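In this view, the complex is presented without one of its protein chains, the others remaining in place.
Moving on to subunit A:
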Amino acid sequence: MADTSGATVTTSPSARAAGERTAYLDVRDLKVHFPTDDGLVKAVDGLNFTVERGKTIGIVGESGSGKSVTSQGILGLHRRTRARASGQIWLDGEDLMTVTDERLRELRGNKMAMIFQDPLSALHPYYTIGSQIVEAIRVHHSDTSKSAAKAKAVDLLGLVGIPNPARRVDQYPHEFSGGMRQRAMIAMALANDPSLLIADEPTTALDVTVQAQILDLMRKLQAEFGSAIIMITHDLGVVAEMADDILVMYGGKAVEHGPVNDVFYEPEHPYTWGLLTSMPRLDRARLSRLNPVPGNPPSLINVPSGCAFHPRCAFTGQVPADACRAAVPDLTAAGPGHLTRCHLEPATRAELFASEIKPRL
């Protein structure tokens, strides 16, 4: 990812030279491709988004839509020999695609941090929770003494709501329950007060009651530290609660991108329609039957031609000249700050939404 060779990196210094004001995190045309024996896997194929401090963007998608590859790409976690990455990732005025590995290591865990999905495999079973947090602190602040770092670790565990942190700090991951491990992961991610926090399915493995506690905690911490958060999840309920903006991904591309209220109340893309109408909802009258999206998520080796969603889309017949199969639709504006990638004419789309989708939302 941190490819400094220049071969696959397309930087445009002129874009920055003008001194234009950019968002805190500004991802431009991010592509992450993996060459494999079976062909080129375009896991992320031209993604653009921005996040300001104190704001949250929710990235929603199914397995294989490229949402986790995106987050790993931002942290520069892809092995350069395996992945071909291009585009620009501006973090606070620095393009992470062009900085040195050393600089990236300085930023990682310090200015930007990640909360992983599975705390049991992300925490090392052989070291105590405390020593893992202490390591995260001392890697970036070598002048901090071990005892000071440990005191900070205890504070952090207390901050994330772990009871009796002074005793817990010396315990091993297996002595923690699932919810507490996730809290410990959050404590570790917060160790150096990162201003960008990437949470990859942070609550998927947790029960709803614990999930509510963790989401609450993340909101509080964001209010306190003003972090920018990227929240990756497949749970639309979680993004509705947490996000200011939503990016819906399908087959490695953004298919819809906009403010949370627009995406939930005026969704534009048939895939978003499908997601919102297919799930049973506690806040609506019970349906006698669910309306699933037909078919399966696409394989990234054999992404369908044209619009990747066309084999599962019910509205391809409304588009003339078989365009859905033939051409990849562009991401076009459907409203202020609201983008969608669909061949349907805006008028047709509005009509379909009003007649078929809105009554079911």
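Please note the rule applied: a residue touches a chain if its C-beta (ideal position, glycine included) is under 8 Å from a C-beta of that chain, and two chains touch if they have at least 3 such contacts; residues count from 1.
Here is the rule we go by: contacts and distances are computed from a predicted model.
Only one of "Histidinol phosphatase", "Cytochrome c biogenesis protein ResB", "Putative hydrogenase-4 component E" or "Dipeptide ABC transporter ATP-binding protein" fits the UniProt record of the hidden chain, and that name is "Dipeptide ABC transporter ATP-binding protein".
Only one residue in the set A:Ser177, A:Ser305 or A:Thr332 touches the chain that does not appear here, and it is A:Ser177. Touch with the chain omitted from the figure is made, among A:Ser142, A:Thr209 or A:Ser355, by A:Thr209. Checked against the hidden chain, the listed residues A:Leu120, A:Val139, A:Ala240 or A:Val328 yield one contact partner: A:Ala240. Against the chain not displayed here, subunit A makes contact via residues 62-63, 163, 177-180, 207-213, 215-216, 234-241, 260-261, 264-265, 274-276, 278-283, 286-287, 289-294, 296-297, 312.
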